[in-house]
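Here the complex is missing one protein chain, while the rest keep their positions.
Chain nomenclature is as follows: A and B, assigned in order of appearance, with residue numbering initiated at 1 for each chain independently.
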Amino acid sequence: MTLAARLIVLAAVVVALLATAGCATVQPWERGTLAKPVMAIEDPAHETAQKLRTYGAKEGGASATGVGGGGCGCN
Amino acid sequence: MAAISPRLAALTAAAMALPAVHVRAADAPGENPWGVDATHLEYSESGGRMNVRVNQASAVVPIGESFRLKANFIQDLMSGASPVFNAPGPGGKTQQVLTGASVFDNRKAGDIGADASIGDNQLLLRQGWSKENDYKSTWTSLEGKRDFNRKSTTLAVGFAFSDDGVSSHDAPNDFHTRIKRDFFAGVTQIVDERSLVAVSLEYSYSNGFLSDPYKLVFVQSSGLLRDARPDQRRQTAATVKYLAYVPAIDSALQAIGSLSTDNWGIRSGALELQWKKELPGEWLVNAGARYYTQSSADFYAPLYLSPPGGAHSSDYRLAGFGSIGWLAGVTQRLTPNFSVQIAAERTYRRVGLRSGGTGIDVDNYIWGLYLVTLQARF
Partner (left out) sequence: MRAQRRSSSVRLAVAALAAVGAIAAASTALSLTNGDLAAACSVPVVDGSRTVSLAEYRGQVVYLDFWASWCGPCRESFPFMNELQRDLAGRGLQILAISVDKTAEDARRFLARYPAQFTVALDTGAACPAAFQLQGMPSSYIIDKSGAVRAVHAGFRNRDRAEIRQQLLELLGRDAK
């Protein structure tokens, strides 16, 4: 398998594992810690944009970008 | 070091920069839906090389409860020298040949977007443009997101398409075109009350004129040739992010690992570790380190003894190299509606840290940036 194909399969396996076992159920009222500002999995948009432009311009490789999610799960 | 005619502007780093297609706002929809941001960023490289000054402004406007409009405007001002090719120097050591006197280039870019939130679903649409003397770009991106499991799981898929024209100062209206298609999928999953993990995958396909019009290649036997890269590039990247709150130190720790590969032979990996902590008085500090490594492209060589058949490039960005850097930031919420953020980063690029292929010492340099952002939310 090419390295690219291996990367795809690895990511898919991780995703499948996450979806099934391994994750404790977190109730909506138990999300206080996840709601903390330090627990934002997405950096402020600008910082990320600038960084990605710098890395993209200076490096030959790429990195997949973020999804968001987590947080307090309100509304 | 020999000088090259200033007409050969070499500020192609910016010309080759990726459009910010996959940047998503971290702001939760609903609360304080109006927003205005302004950012100033300065980037510089050691050894009298490139300097970039960036100013950016963006705004978010809500339309009813379900929609948001976004607009973003960026202006870059670039100056400084940049490597053009490598040549044999005294004592058999390869040396870099840079552009001469400072060259200025001015880039303007903007994008507009619309977000729709309906129940657990979100749709994000963006359209962007970028223009400078010798480079223009238009891009479009579409992303869909959905929350599952009472918002414990977030799934996102996206697609972006960009269409660029690259010319040169010698022939500014003679554009070579290239297109890029990006596919993205990712999932964020809450692991337990204090940690979460995110996995994302990206595939891109570029086609057209992918070479750098300002770079040359030195051939011992025959002289200089233009940088000539393949007219097709496929890249695949995977990123895993893990974020956990550690009560013992009242801080969050984050690890981001990335791997990428492409059909040019460039394989890269990155690992970033970050610490984030809230301090009394509405302060937030973060600090971290990043390690990066890549192997050189199959068709890269610092210089050639005899004319290369096929693709050839001596661009330092396609060489084998690695880097280590630190990053740090401070955010302060001045009032419930205003916050300010300062961030800095410094990276040491070293050929010795490469994961494969070749590179040359003289390509080593240090880059640093700092940025200041003001945010208003109503």
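In this section, a residue touches a chain if its C-beta (ideal position, glycine included) is under 8 Å from a C-beta of that chain, and two chains touch if they have at least 3 such contacts.
Everything numeric in this text was worked out from a predicted model, so none of it was measured.
Q: Of the residues B:V52, B:V187, B:V217 or B:V351, I need the one that contacts the missing chain.
A: Of the listed residues, the one touching the omitted chain is B:V187.
Q: Which residue from B:F67, B:W129 or B:F148 sits in contact with the chain not drawn here?
A: Considering the complete complex, B:F148 is the one touching the chain left out.
Q: Spell out, residue by residue, where the missing chain touches chain A.
A: So the residues of chain A touching the missing chain come out as 1-2, 4-6, 8-9, 11-13, 15-16, 18-20, 27-32, 35-36, 72-75.
Q: Which residues does chain B use to touch the chain missing from this display?
A: 28, 30-31, 65, 148-151, 153, 155, 185, 187, 201
Rule of thumb we're sticking to: only the chains that are shown with their structure count from here on.
Q: Just curious, how far off is chain B from chain A if you go by their C-alpha centres, in Å?
A: 17
Q: Which residues of chain A touch chain B in the complex?
A: Going through chain A, the ones touching chain B are 2-4, 7-8, 10-12, 14-15, 18-19, 22-26, 28, 30-31, 33-34, 36-75.
Q: Which chain B residues qualify as touching chain A in the complex?
A: 13-14, 16-18, 20, 22-30, 37, 39, 41, 43, 54, 56, 58, 145, 147, 150-156, 184, 186-194, 196-204, 234-241, 243, 245, 251-252, 254, 258-262, 264, 266-270, 276-278, 284, 286, 292, 294, 297, 317-318, 329, 331, 341, 343, 345, 349, 367, 369, 371, 373, 375
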